[in-house]
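Data first, discussion second: the structure below is written as structure tokens.
Heads up, one of the protein chains got dropped from this complex, but the rest are sitting where they should.
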Amino acid sequence: MTATWAWLVLLFPLLGSLTIGLTFKALPDRTAGLIGVAAIVAAFVCGVLALIGLQGEPSESRHVASSLWEYANVGGLKIDLGIYVDPLSIFMVLVVTGVSSLIHIYSYSYMKSDQGYHRFFSYLNFFVFSMLVLVLAGNFVMLIVGWALVGFASYALISYWYRRNTATKAGMKAFVINVIGDIGLYIAAILIFKNLGSVDYGTVFEKAPEVFSTNQWEIVAICLCLLVGAFAKSAQMPFHTWLADAMEGPTPVSSLIHAATMVTAGVYLIARCHTLFELAPTAADVAAFVGLATLLIAGTIALAVTDLKRIIAYSTMSQIGYMFVGVGIGAYSAGMFHLMTHAFFKALLFMAAGSIISAMANMQDIDKMKGFRKAMPFTAATLIIGALALSGFPGMSGWFSKDEIIDFAHFRRGMYDWMWVGMLIGALMTAIYSFRIIFRILPGPACEEAQYLIDKGHVIHGEPKNPATNEVEDTEVGYPGEEHHIAEQAGGMKFAMAILAFLSIVAGVLQIPGVDEVVTKFLEPTFENSVFAHMHPSTGEAWLGLTEGGLISIAGIAIAWLLYIKRPDLPGKFRQRFSAIHTLCVNKWYGDELVDFLVTNPVKAVGRFCNRVFERFAIDGATAGVAGLTRSAGAAVRDIQSGMLRGYALLMLFGILAIAVYFLIRSL
Amino acid sequence: MDIEWYIVLSALLFTVGFIGVLVRRNPVVVLLCLELMLSAGALSLLAFSRMLGNQDGQVFVLIVLVVAACEVVVGLGLVVAMYRRRLPLDVDEMKELKG
Amino acid sequence: MLSSIIWTPLLFGLIGLLVPKRFAAWVAVFGAVITLGLSIGVLAGFDPDGGMQFVTDVNWIPGLGVDYSLGIDGVSIFLVLLTTVAWIPAICFSAIRGTERPALYYLMLLAGETSTLGAFLAQDLLLFVLFFDLMIVPFYFLFGIWGRDRGGEGDPEGSPGNGLVTVQSATLKMIVFTLIGSLLMLVGAIAAAVISADGGTITFSIQTIVARGLPGGSQNWIFWFFAAAFLVKMPAFPLHGWMPDAYRAAPLPALAVFSAVLSKVGAYGFLRVVLPMMPDASDLFQTTILVLAVGSIIYGSAMAFTKTDLRLVLGFSSVAQLGFITAGIFAFNSSGAEGAVLQMVNHGLVVVPAFLIVAMIAERTGSEELGPMGGLAKKAPVFAAIFLIVTMATLAIPASANFIGEFYILNGLFQVDAAWAIIASSGVALAAFYALRMYQLTMHNPLPDGADSRELSLRDALVLIPMVAIVVVLAFCPQLIVHSSEQAVDSSVAVVREVAK
Amino acid sequence: MEEVAFFIGAIGALGAAAAVVALKNPFYSVLALVIHLVFLAGIFLLLMAQFLAASLIVVYAGAVMVLYVFVAAYVGGIEEPKWDASPELRVIGPIMAVALFVAISIAVLGSGLAALGTPGPDDIPAGFGTPEAIGHLMMEDFLIAFEAASLLLLVAAVAAIVLAGRRRGDKGSGTEQRKVLVKADEQANAQVAGNGEGA
Partner (left out) sequence: MSFDAPTMDYAGLSPIIALTTGLVVLVLAAVFDRIKRFGPALALLAYAVTAGCLIWQWDADVDLVSGALRLDGLAVVLSLLAVVSAAVAVLLAIGDPSETQAGRSDWLALLTGSLLGMVILTQATSMLTFFVGLELLSIPLYALCGTNLRRRESLESGLKYLIVGSVGSATLLYGLAMIYGASGATGFQEIADGLQAGDGMLTDSLTLVGVGMVAVGLAFKISIAPFHQWTPDVYQGAPTPVTAFMAVATKAAGFAIFIRFFLVALGPLVDQWDVMLAALAALSIVVGNVGALAQTSLKRMLGYSGVAQAGYMLAGIVTATQAGVDALVFYLAAYVAMNVAAFAVVVIRERQSGFSDDISTLRGLGREKPLLAWPLTIAMLALAGLPPTAGFIGKLYLIQALVDDDWTWLAVMIAIGTMISLGYYLRVVAALWMSPAEGDEAVPADGTPSDAAAAAAGIDTASLPPQIAGAQADPFADPQADRRWYLLAPAIIAMAAALFFGIIPQPLVDFAQHAGDALSVWIS
């Protein structure tokens, strides 16, 4: 029964996507939106039913594998169209469908005036379907399928406003980097098949400990390849550059895909393959360290950039860094818990940001925003709640989830203490940049747009411009129309944000150390064979960690207050004082340039070389050379054919002589 | 007289005829040189005929003479035809066809 | 049965000469559909474990030991189906638009189908060579008569910087290149028969030659004679010199089937002839061929993302794809070879709509250049969606059957040496880049002046959608192909595996 | 005695042949060829080919050469620079021709055929080279060759008429002299044909 519900979880979004996509001419926009919302809600309901079914099983057999048909089977490499349901996948299903439902509801209102409404919902439903394939996959090939399909959906949605050059470029970048990640997974899957003879989760996780010894090179290679996929999808260094550009997509997309769900797939992957990573601790450490590096670097960038959505995007990278550290060091349930809470508050932050951006007529620069507290009180409130949760303010959901990871690092001691320190610094930065947004946007005298909203009661109708380039764009297809939608005025948006705000505040109660620890217990069947399953800090240590985290968060908020409210001149001074560091951060640590230098430019150079040099000289040259040789031989023959009779006779004489000499030599 | 001498003589005549074809430009003279080459062949045939004591070669030579005569007739016919067309009688001028 | 499959297209082509001009197209469509029906009939009666089936064997030139011998097995059946399927959209596309000298056009197109089917079905080595050579003839005329010159610099029609291409030089280059291989193959085929007969009666039956075996020394040079033919036909790097010009000059419907099906004959030849007949040489030259195959992948991809002419993007992507296929075959294991067979079918199915879409794009923008294009999706969501599916299948996105093919190929290669698989896999990333670039630069971005974004006409949609539907259906169950061809493919590579041990 | 005769004949024939090539005036070349043929006929006699020697003189040096003389006179000489501008022909040609001579000589002198070094067998059949013997051979063993040769003459005659004959298109364009000449070479053709068949 559980399997059936799980299949239905997959079915509804797919059906929704197809229905909306195929009926784009027949159905009115609203109906399409409703179908989209309904499909996801239905998936959520089925997910809950699957959860109930699963919880009905005894703890040791809480996993179900189910296969529809044999997808392909050659040379022992058997691939089923199969799913694998266990607490981890159900957890992900619930997070994904839950958050998706809310974001669909939000989009229903937010995208109202967009002319590609059908397309948007079709893509969005397809994304949810793909994401569910990813989390429910029963073997590595299906995982790859889901993995790549979310990549595709992400691409489609980033390039949703496809007439913007910046959007299509960003989509391309995201897609190609994700494909590189996919290749990591291909190779991992092939290696797994080669060593274990199967790609099915069940068999692989069962046989891996028997086949591999700890840190055997094969298993390390497998895990590193898996990590390539994980890093690419989760925007971890050095594959992180696409995420900031992905903000070209509509805000609900950023909220759903590039904050709440898809980008956390890497975390899910490591958790899913924890058996393998525990056999390859080196690879797990790599994951953790990359997560740490990303969280610190992304934090510094978030402090410097001024594009509202990009700040949140870097914050996302940073938070995923935390999750990577979490699953890298063995704090699986903490990592997954942070994944969930982050989904709530980050989705909320994006929604609020979207609301503000709408009010700003698509302007995204926080330097130009001011005084929205009065103009948009509801949005302001949700923004504050999101920021508090993000910075780990005591009592908020983020406080419980983030500090659990930080604490676990400290608990593991050794070199992990350095991670602990790093993560604390990161936490401080998180608090600062979170409240940088709040303090720059909300208080103070209203800016022009905010004032307009206060005065006229509706948002300003700006020229449709590309926020990245400020070019005027045509709105005929695929752009939000002149009407903009803000949370204050749209029920759907308000509803979704309210629920998320609520969850951002209270989700922490699921995992109060020493009290309930619902998430840990729920996920226990998945991680029961893990070496870290029964290693966790004592309740006291946990609370100590929470206290530290809370203090740092408060300190960070205070610093932000100091910088942006009390002494607003200070940031400028810092900027001048440490201009090198500022430049570095504003330029995102030159990540794009580095990738360009190391990968893109060489590849393009190879292409140019092939095209302009090799093809021209070697291929065409060789062809022309042979042709020319033949032609000149022909010219020689024709030259000899001078028309001169006596020349012909001479050549004959030559021939006779040659043959005579040949035969004379033969007769010797 | 050894037969070799006759053969060598015929080879020499053949060579002289060939040289004539190579160096002369008047088609009439070229035809004469062809006669030389054919008569060289005839001479060697006769020499071998004598060597073998076999008269087949002699009959062959008779045929050769006929052939030579026929070639001359057609060749001279062509020369006359060209002359009538006021074409230059110079084998080096016959270069319309080339390449 | 198989004979009727082969000759039906030609028959209808000839009928087309007799009927009034305006019906010629529909006679051709009818003929192609009947051929498809026949091939489906064969599929229905096909037994996946039955080895060679529907065998026809008639003395053709007894004086030379050449038989008219046909048969079908798990490898050929899907290629035959691919052929019969692929021709229909090409013909329909032309029928909708109309061509000059229609009777001749369809005769040539259908003669092309006949010869391609012949190559796939021939079980006599010489018959295979004959059909292999014959294939190029109708396409020579198709490209030559209905193709067009492409201008050089400054010509709005042409590709700036891509130089001037005349139909004559392009077709000549094509046919000379292909025949270089074919003629050497003819020598090789005869040598194979003669040497294997070893003084006995000469026969060209592939099975007999395989059974008789060839001495190792002869295998080595005969191998290269065959390989030359197949590699040029594909085309593989660095023997693709004919491809850019020919592709640029060709009429698109003919190019679609050419690229989709004819290129596969080369790969098929490796599987059908080279591996079983010359196992020692295949084993000996495995590395060399793999270098060429991987070279094709990299080079084809690199060219595909630098070229701006849509045809060339597709053409070089075919080079890369055929590289994958060759690599899979030369992995000598069932995973690689099976992936290759699957990929042959997939690539064929994808390329036909791709080229037809290029034609439709050209109708809308008046150019086949990526530079000045874009935004066509604006009023053509269905068109864009179909192209998107095709693009995704081209770049072998997981969930497409192309992915399964590539995955199996990579898996097969990995078992030879991990390095091959890793280098080859870079082709996957590059494919994403060039395919997406092609899609974006046509469908996305602002619509330039002069371009006309309009939706597919219903008839065009009817041409494209069945192909796309097949691609989608295969995405769900590649096992259909994999299962039926497994036995045949495995028997081909097993010979080499035996030797390699 | 035979040696002396041979050398006289050889030197005469060669000298006349060289003269054919070397003389500037085609008229003289023709005459040189006649002389050559006479010497050659002498050598034929040494080789016991009486009939052939006779026919060479009668048919060849007589009839055919007359034809030459007529044509040479008809078309006249052309100005031919002695050593013209294409040295490859003037120099390489003779060199290679001489090389060919050397090659043939080596082939003959180096041959293992013992009979070459002898003056030929003495026990030759009676009547060797006489018209009677040749006639028998012609009518018995070589009948076909003989008949074919006669047809060849017929065809050659037709060819000459076609090429050099007067035709309707030429009406009025020829001078009196040319008409005569055309008639003359037709006659010559007929004569040659007649000779061939008569023999």
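Should a chain be cited, it is by its letter among A, B, C and D, assigned in written order, with residues numbered from 1 in that chain.
Criterion: a residue touches a chain if its C-beta (ideal position, glycine included) is under 8 Å from a C-beta of that chain, and two chains touch if they have at least 3 such contacts.
Keep in mind the model is a prediction, meaning the values are calculated, not measured.
Across the whole complex, the hidden chain's contacts among the shown chains comprise A, B, C, D.
Checked against the full complex, the one of A:S61, A:N215, A:N601 or A:T630 touching the unshown chain is A:T630. Within the full complex, the residue among A:W561, A:F574 or A:Y648 touching the omitted chain is A:Y648. Residues of chain A in contact with the chain left out of this view: 630-631, 633-638, 640-641, 643, 645, 647-649, 651-652, 654-656, 659-660, 662-664, 666-667.
Counting over the whole complex, chain C has residues 60-64, 101, 126, 130-131, 133-134, 136-137, 140-141, 144-145, 167-168, 171-172, 175-176, 179-180, 183-184, 186-187, 190-191, 193-194, 202 touching the chain that is not drawn. Residues 7, 10, 14, 17-18, 21, 27, 30-31, 34, 37-38, 40-42, 44-45, 47-49, 51-52, 54, 56-57, 59-60, 63-64, 66-67, 70-71, 74-75, 77-79, 81-82, 84-87, 91, 94, 96-99 are the ones on chain B that touch the missing chain.
The definition used in the following text is that only the chains that are shown with their structure count from here on.
Under the contact definition, chain A and chain D share the contacting chains B.
With centres taken as mean C-alpha coordinates, the chain found closest to the middle of all protein C-alpha atoms is C. Contact tally for A-B versus B-D: the pair with more C-beta pairs in contact is B-D.
Distance between chain centres (mean CA atoms), chain B to chain D: 7 Å.
With touch defined as above, residues shared between interfaces to two or more other chains in chain D number as follows: 89, 93, 97, 100, 104. Of all residues in chain C, none touches 2 or more other chains. Shown are all chain pairs that touch, namely A-B, A-C, A-D, B-D.
Residues of chain B touching chain D in their complex: 1-9, 11-20, 22-26, 28-29, 31-33, 35-36, 39, 42-43, 46-47, 49-53, 55-56, 58-59, 61-63, 65-70, 72-74, 76-81, 83-84, 88-90, 92.
In the complex of the two chains, the chain D residues touching chain B come out as 2-3, 6, 10, 13-14, 17-18, 20-21, 26, 29-30, 33, 36-37, 40, 43-44, 46-49, 51-52, 55-56, 59-60, 63-64, 67-68, 71-72, 74-75, 77-78, 80, 84, 89-90, 93-94, 97-98, 100-101, 104-105, 108-109, 115-121, 123-125, 128-129, 133-134, 137-138, 141-142, 145-146, 149, 152-153, 155-157, 159-160, 162-164, 170, 178, 182, 185, 188-189, 192, 196, 199.
Per the touch definition, chain A reaches chain D in the complex via residues 644, 646-647, 649-650, 653-654, 656-657, 660-661, 663-664, 667.
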